[in-house]
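Note that one protein chain of the assembly has been removed; the remaining protein chains are unaltered in position.
The block that comes next holds subunit A.
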Amino acid sequence: MQTIDLATTPLRELNTALQAQAAQTNQTEWQILNPKGAHAIAVGLDAPIEVTVRGHTGYYCGGMNKQATIRVAGSAGPGVAENMMSGTVVIEGDASQYAGATGNGGLLVIKGNASSRCGISMKGIDIVVHGNIGHMSAFMAQSGNLVVLGDAGDALGDSLYEARLFVRGTVKSLGSDCVEKEMRPEHLDLLRDLLDRAGADARPEEFRRYGSARKLYHFNVDHAAAY
């Protein structure tokens, strides 16, 4: 286990060391001490390493991650795992706004609650939130899956494209062009797999599925009131 203490090591040295790990590195386990809300921790990683951050992080922890597994033993600030490409990011506590924004791949697990705009503009990432999510989540979400074990706030899935949303609790309101859809067997299988990978104690049958009505895909003046 490699240990880097941010109380004594500059952020630049931390990220340089983590980014320098090659695919075949034998230094696969890292822990980061004293993050104290620092921004841009463990960003731009591209190796199958495991990084544990012991404490709370600031903005963009795990940003643009590829391959790495990053665990935050605390809560995460805005934009955690933004634009992730692959790998896994797990937040033991809560996540602030924009969690998983524009993510292209990989799995983001938030064991607490996620704030507003969770999964905004997501492009293929899978996000599983054990708690609740805030308003405008999955805004303009393009693809991927957002699973919420708790409740969703206002305007869920506004201007949605092809992302799939699964919510177990209540949805305060749906955004423009977001509708409830039939939960078919393939969706239950997908959900079962996501819940299993996220260590979530829930049954797929308890969820409802939401997706795009696809009415905004081509501009139509008769839909102007929805814009």
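As a working rule, a contact is a pair of C-beta atoms (placed from the backbone, for glycine too) under 8 Å apart; a residue touches a chain by one contact, two chains touch by 3 or more; residues count from 1.
Keep in mind that, in the parts below, contacts and distances are computed from a predicted model.
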Which choice in "FMN-binding glutamate synthase family protein", "Carbamoyltransferase", "Phosphate transport system permease protein" or "Chemotaxis protein CheY" gives the name that UniProt lists for the one chain left out?
"FMN-binding glutamate synthase family protein"
One chain isn't shown here. Among A:3, A:16 or A:173, which residue touches it?
A:16
Which of A:52, A:69 or A:102 touches the missing chain? It is A:102
Which listed residue, A:71, A:117 or A:164, touches the chain dropped from view?
A:117
Would you mind spotting which of A:21, A:83, A:113 or A:132 touches the chain that isn't drawn?
A:83
Hidden partner interface residues of subunit A, rising order
11-12, 15-16, 19, 39-40, 43-44, 46, 58-60, 63-64, 66, 78-79, 82-83, 85, 98, 101-102, 104, 117, 120-121, 123-124, 139-140, 142-143, 159, 161-162, 217-219, 221
